[in-house]
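Just one protein chain is left out here, and the rest sit where they should.
On to chain A.
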Amino acid sequence: MAFDYDKYLRPGKLPHIWCPGCGHGIAMKGLIRAIDACGLEKNNTAIVSGIGCASRLPGYVDFNTLHTAHGRGAAFATGVKMAKPEMTVIVVGGDGDGTAIGGNHFIHACRRNIDMTYVIFNNSIYGMTGGQFSPCTPTGALASTTVYGNPDPTFDISKLAIGAGATFVARTTSFHATQIDKLIAEGIQHKGMAVIEVLDDCPTTYGRRNKFRSVIDMMKKLKDNAVPVAAAAKMTAEQLEGKFLTGVLFKEERPEYTEQYAKVIAKAKAKGA
């Protein structure tokens, strides 16, 4: 039987705002399948976002949902998780939201290794505001504010997350749709900060400008340049030039923040007694 998405979607809240061909819908379906696979309880799950096209996701799904301010999703989510550690907390948002305005909150959530799953929809552009470049826009690419080609170096979100201390980091693309749910599910089950970067596309403000004739062209680029981690191990640096790795890029066990804080509480109570 086909997967029943309706079970997790809010009645009457569709259609969504996303353009035809936008990768965010594929990522949302992956997230829903992951939640289903993990058997998460709706009442006990909070989905938090910032602002942007990707960040509109919480409006569509039937959980405790929190659409915050631009870039602040991880910080709001930290408050939710700290105050109620028994809840499953998932953050979603775009690359601009998470790595530009929200970069500070993102790296510190990683550093704390707080138990949340951050799914970052990386379409390499600011979609909602009409296609200005983001820290993830490839150098040289065209955006509404880089009509001469983007002079900025590009962030590698997954490397950033690993460097900042996230203990589960994975990457996939909207072309590899079935891998999205597997990686998000693994992230949800991981105790600590899990970052899943989903490379997707924005045909409206990025594709058009950067000479992708169709959504299929954009998908093809995601398909052709993705190299699974295991395959990459056998490839040379030259062969890997211009490609990106997919799959679980990093995983380690490290004390989780709310558990560490529970120890603070135990110590304080023992001292107070």
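The rule is simple: contacts are C-beta pairs under 8 Å (C-beta built on N, C-alpha and C of every residue); 3 or more make two chains touch, one makes a residue touch a chain; residues count from 1.
Here is the rule we use: contacts and distances are computed from a predicted model.
**Q** Name the absent chain as its UniProt record does, using one of the following: "L-lactate dehydrogenase complex protein LldF", "Multiple sugar transport system permease protein", "2-oxoglutarate:ferredoxin oxidoreductase, alpha subunit" or "DNA-binding transcriptional ArsR family regulator".
**A** UniProt protein name of the non-displayed chain: "2-oxoglutarate:ferredoxin oxidoreductase, alpha subunit".
**Q** Determine which one of A:34, A:54 or A:87 touches the chain that has been left out.
**A** A:87
**Q** Could you tell which one of A:68, A:113, A:205 or A:246 touches the chain left off the display?
**A** A:68
**Q** Quick one: which of A:43, A:178 or A:236 touches the chain that's been left out?
**A** A:43
**Q** Touching the hidden chain in the full complex, which residues of chain A are there? Just list them.
**A** 10, 13, 42-44, 46, 48, 51, 58-59, 62-69, 72, 75-80, 82-84, 86-87, 104-105, 107-108, 261, 264-265, 267-269, 271-272
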